[in-house]
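Just below is one structure, and these are the notes that go with it.
Only one protein chain is missing; all other protein chains are in place.
After this line comes chain A, so read on.
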């Protein structure tokens, strides 16, 4: 082929500029080159979305930041295979009356900067989290502790208290927590991110957690952070096993790398190409392929979340009849939705409590069984509305299943049902509050701590209308009483009985209509084995081995 001079110039410039671009490109970061062999220094690479906030436990309520923090901090309790809370950083957690709790710390834990871990670290961290002036997103977790209200006087009011009066470090290893009211599940809560302690070094001279700490948190857990994480710039968060960690460590590796992805399917392609080791949030598109190409390295397990159709009881009297809601529930073909729309990444819901958590009873929700004929009859007898809208937030993957539900209602109840998109979930709530929207709405719940109570009180108790996630405005005295009885029960198991009775009321009255349970779909590469994902959807790092 003849090459003209013009083309030569263009090609020459091209090569030159490519070289320039190469120099500018992130040549600095080469952690993750292939062909590692079994060497100790190649990290185990884990998929992660960008954390929403800097890495501060009390300001982290989403899964990505929590995943990183869980690797750095040791919680007071973890959860065993039987879904029970067991002591981790705590030696013992006891209470006689479920109101005053004594937490003894286990010896041997040190902060990664050399400070000793003392009970005061917990007091400081929790008081900081609960104080409204620090605007921490997980501040509400401390609501049950006596004195929380002093730190949260409300909008526009000055905080005058120094801390919560229910929180006291008796000595270096003993923490005394007094709750405002008895709560049998308190120990179960303590595994959550918000309850991690903070070292002295976390606080600046102004008493606030410093930005430097948020970029490179100092924990007392398995891993320490290698270098400050520059949010918005860094593409990975690199950790190394902390050698003074007293608990179980991974057997044959020491480096962990969280690789940040914006798209779960791209991360899956990277897993297939062996550039990634663990991916714990496979999307529906990846599942079919994952099953066939990963084989045993594909894992499918229940995940604690629930998806509902929300009912605005408070705003729409037409939906106030229990039979109308039952009929709607029976008209929804959950099995097909779970299998077809979600390609098996969900399972059909049949209780308000998720199977991943102790307290779930199979088939507890009788009206969750698909029965179009009975549904139509019931709906007509109860005189349900001829027109129904189901609102969903279009910024998430909800359109398909909401439309499937609308189709079910149209076909099975013979009514005019339609899906109505909203910008964000917050816009649905805004319009519900303003009574501009009175239709059904899509709702999801991910638990904060693995207790049956967490599926009930925060969403359906009367108190949660003002201070929780009770968006439908459901209120039932008997339900509230049973929750209170469960809270006061002498033990976690005792409490569960009352919670299940409260759950029975929900299954009978259907303030929301449960549609599916989430599932956790994960996969891992050929380079690792023994990957277990726990109740909080976090990888059990000490178990993971390099293959």
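Everything that follows uses one rule, which is that a contact is a pair of C-beta atoms (placed from the backbone, for glycine too) under 8 Å apart; a residue touches a chain by one contact, two chains touch by 3 or more; residues count from 1.
Quick note on the criterion: contacts and distances are computed from a predicted model.
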item	value
Undisplayed chain, where the name is taken from the UniProt record, one of "Glycosyltransferase involved in cell wall biosynthesis", "ABC transporter permease", "High-affinity D-ribose transport protein (ABC superfamily, membrane)" or "NADH-quinone oxidoreductase subunit I"	"ABC transporter permease"
Chain not shown: contacting residue from A:81, A:155, A:206 or A:243	A:155
Selected residue (touches chain absent from view) among A:252, A:320 or A:467	A:467
Full-complex contact with the absent chain, from A:86, A:181 or A:273	A:273
Identified contact with the non-displayed chain, of A:111, A:223, A:261 or A:541	A:261
Absent-chain interface as seen on chain A, which is shown	2, 4-7, 10-11, 13-14, 17-22, 24-27, 29-34, 50, 52-54, 61-62, 132-133, 135-137, 139-140, 152-156, 211, 214, 230-235, 259-263, 266-267, 269-270, 272-275, 395, 422-427, 429-430, 443-446, 467-469, 471
